[in-house]
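Excluded from the complex is one protein chain; the other protein chains are retained at their positions.
The block that comes next holds chain A.
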Amino acid sequence: MSIVLPGENVPAQHVNLKLGPGLLQSTTSTSSDASRPSIIATRAGTLHHSANGAKWWVESNSRRYVPAAQESVVGVVTHRAGEGYRVDIGTAHPASLDALAFEGASRRNKPNLKVGSLVYARVSLAHKDMEPELECFDAQTRKAEGFGELKGGFVVRCSLKMSRDLLDPSHFLLPLLGGRFPLEVAVGMNGRVWISAKEVKQTIAIARCIGEVDTDGGGMGIEGVKKLLDSLDV
C-alpha cells in the first residue's frame, strides 16, 4: 500500500489485469515496448491491489458522486415524466428510473412515487455520455432485493469513503448502534444514508455518530462513539 499522485506510473502487471477507480491505461505509449501498456493513477490516494495482483485500485475520499454501474444509491424523486421518474442521486445529471423497474410492476400496476419521495435503487447504466439509469429490482429474479421506496426515516449525508465504510461488515459503527437499539439503514454509495429508528432521539444519535466517524468530519474512533452515545442517553 503506497501513496500515489495523479500521473504516477503504477506497476500493475497481470495477464488478466482489472483496473478499478483512479487508474487509467495510458493511451499515448511513448515507450517502444507496446506489449506492456503503462498504467497511471488519475487521483491522489493509497494504491491497493488484490492478493494475486490482478485487480488494482486507488482508495481515496471524495464528496462528489460519479455514477458507476451496479452501485446502490439513495435518491430523491424530482420529477414525474410519463413512464418514469427523474431521481437526484447527487451526480451532475439526474438519473432516470423507469416505472416498470420495480418488483411486481406491470402496465396496469405501477408504483406511485410522489415528487420528494426517497428511493433505494441500483445504478443499472452508467455511461459518461448518457444519463444514469436506475432500477429498483434485480433484473434476473425480478425481486426487490431490498430496493424500492424508502418510507419515513431520515437521510444523512456523508463522504463517499464513509458510505463505503458503512457497507463494510467489519466496520464498527453499525453493529455498535444496532447493539443499543433496533434500527434500519440503507447505505447509498453516493454519500447518502437513509436511517430509521423508533425514536427521534435515536435518529439524532445515528446521524451524529455518522457525522463524527466520517473522516471528512471528525474521524472519531470506537471509544469516542461509545462516549458520545452515553452522553446522548441512548
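Basically, a contact is a pair of C-beta atoms (placed from the backbone, for glycine too) under 8 Å apart; a residue touches a chain by one contact, two chains touch by 3 or more; residues count from 1.
Following the convention adopted for this analysis, contacts and distances are computed from a predicted model.
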Absent chain [UniProt protein name; select from "Ribosomal protein S5 domain 2-type protein", "Ubiquitin-related modifier 1", "Vacuolar fusion protein CCZ1 homolog" or "Phosphatidylinositol N-acetylglucosaminyltransferase subunit Q"]: "Ribosomal protein S5 domain 2-type protein"
Residue numbers in chain A that touch the chain omitted from display: 3, 5-9, 24, 26-30, 38, 40, 42-45, 60-64, 66, 91-93, 128-129, 159, 161, 215-216, 218-220, 224, 227
